[in-house]
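One structure is given below, represented as structure tokens, and several questions about it will come after.
Note that this complex is displayed minus one protein chain, with the remaining chains in position.
The block that comes next holds chain A.
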Amino acid sequence: MTQPNHSACLKIISPGTLSLLQDAGRFGMTALGLTQGGPLDGHSFAWANALVGNPLHSTVIEHSIGGLIVQATAGCTVAVTGAVLPLRLNGKAVACWQAISLKAGDELELGYMTQGLRAYLAVSGGFAVALQFGSSATVMREGVGGLHQDGSKLVAGDQIPLAGQATLPALSTPDPQVQQFSLPPLASAAALTKAEQKQAGASTVLSLRLLEGYQHHLFSTVERARFYLNPYQVSTHCDRMGYKLSGSAISCSSRALLSEGISLGAVQIPPDGQPIVLLNDRQTLGGYPKIGTVLSLDCWRLAQTPPGSLVQFSPLDSYQVHNALALYRARFSPAAKAAHPQHAATQEPL
């Protein structure tokens, strides 16, 4: 990295609905009770960095819903990925999923998202943000990470220092399949005509592939069939901690469990039988029975899915999980596309 240029900043004019600094996440700190944090959509996060030539785990702004306006105080290159949204540079429409040059004084506005809920704004060279417990990831509930190392979200007037020049060659705009990889089925798909649905070839139900584990043996064959055969609706109780679903209640033959470590994507079934998929800001320990864990690739899609949408679980075994992850890395991950060996050596995210 070159020396940080402290006069160069990205200034928040409006944070919109919710804007948080996130790097790949905080790892190795669960023994202190600190959760993982990091980007809800790891695919769009890594691509935002790749498009501006950053190591894939660099700090970016994770923006939810819409309304973020930033101003550059010096020339820099940025990229916006993730949800479909109108992006404007000084009021003129520009495309997402590509590098954009900003001059001092330029304003970039992320409008309200029409498909998906999370967008990622990366700047070439990254942001110069002090790490806390090894990460810049903002976890509001814990008061850890972020611009001021206190877990606070970005607010108007915040100035995020730029670290300097990018060290890796930037990747070019990926194909549309890569751009849409982590997006949920169109929420409005239900409103499409039959012909349009057929043309789109898309189901309106998001498939959540699940690796059974944890207390799966405490769920009977009948309860498992109920779990996999019925769609669930995303409830309004959805945030960075987890997504509560509503649908057919699942019962479990468990007694009280001792609290134990919770992985990303764990599906816990509380006494009301309504599944909760636990995401990046989950509590590190929990005592509700868990039937298994959703594949990370599908957690990214779930986090892009608005309340009211339908999801359906399908079981995968270890071999299928292995294949799905290998296919992702080969076909969709920016790590596979990068010619530079440093890219390939990047450990996180996938």
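As a working rule, a residue touches a chain if its C-beta (ideal position, glycine included) is under 8 Å from a C-beta of that chain, and two chains touch if they have at least 3 such contacts; residues count from 1.
Here is the rule we go by: contacts and distances are computed from a predicted model.
Per the UniProt record, the absent chain's protein name among "SCO-like protein", "Carboxyltransferase domain-containing protein", "Quinol:cytochrome c oxidoreductase iron-sulfur protein" or "Phosphoribosylformylglycinamidine synthase subunit PurS" is "Carboxyltransferase domain-containing protein". Touching the chain that is not shown, out of A:Pro39, A:Gly82, A:Gly242 or A:Gly265: A:Gly265 (per the contact rule at the top).
Considering the complete assembly, chain A touches the hidden chain via residues 27-28, 30-34, 132-133, 141-144, 149, 211-214, 216, 257-266, 283-285, 292-293, 295-296, 318-319, 321-322, 325, 329, 347, 350.
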